[in-house]
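Note that one protein chain is taken out, while the other chains of the complex remain in position.
Right, subunit A next:
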Amino acid sequence: MKHRFNSFINERSEDCVKCTIGAGYYSAVTDSARLMVAGQPMGLFDKLVGWLGLKKEVNVLCLGLDNSGKTTIINRLKPSNAQVQDIVPTIGFSIEKFKTSSLSFTVFDMSGQGRYRNLWEHYYKDGQAIIFVIDSADQLRMVVAKEELETLLNHPDIKHRRIPILFFANKMDVRDALSSVRVSQLLCLDNIKDKPWHICATDALKGDGLQDGVEWLQDQIKTMRT
């Protein structure tokens, strides 16, 4: 299954802007070595650190409706020299990496478009944490986000796990955006009793609020492991 989807993975190189939308894009991805770290080959030092157990590797699933800002957020979390300027709607999914003080994150940036949402569940097993991004300015589709969240929480690969979920109530800079409190009300987050969760209001364009969320996630993963 996974093998087939590899062809959807985004290539974050200079010429990817125009080809990510069309179907002709598939042939562009041929070099599997580049896929692992989405554009920048994994350095030897990083691997060494990983083997020595200095930095734990965690797989994180980044989920949420299309246009909510998932790719923008993950792009923001990467070191500034690895960030890209143009962000296009994700096709299928893409794998990104970034590090915090003690963890090395591998993020599955899933496409949120309706026709790709059925891909999400294939990665639930491998995920050790979930980042769920919501467009706080899209009030109309709050019910859709809620529906997808419920489907996620009820999936057999997620339901009985104490997997931490970080909610980003994104686009808080938009004039009509809902507050993070209102978003958590609309999504009925209080009903999640058996998993640690946290919600942050963010502005992915400026990067506001992201750090707070990632720190919470890091703490959760640490407590989980020990």
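Things worth noting here:
By our rule, a contact is a pair of C-beta atoms (placed from the backbone, for glycine too) under 8 Å apart; a residue touches a chain by one contact, two chains touch by 3 or more; residues count from 1.
By our rule, contacts and distances are computed from a predicted model.
For the chain of the complex excluded from view, the name given in UniProt is "BBSome complex member BBS1" [choices: "BBSome complex member BBS1", "cyclin-dependent kinase", "Translation machinery-associated protein 22" or "Serine palmitoyltransferase small subunit B"].
The chain not shown here is touched by just one of A:Glu96, A:Asp109 or A:Asp138, and that residue is A:Asp138. Although one chain is not drawn, its touching partners on subunit A can still be listed: residues 65-67, 114-115, 117, 138-144, 146-148, 150-151, 153-154, 176, 188, 191-192.
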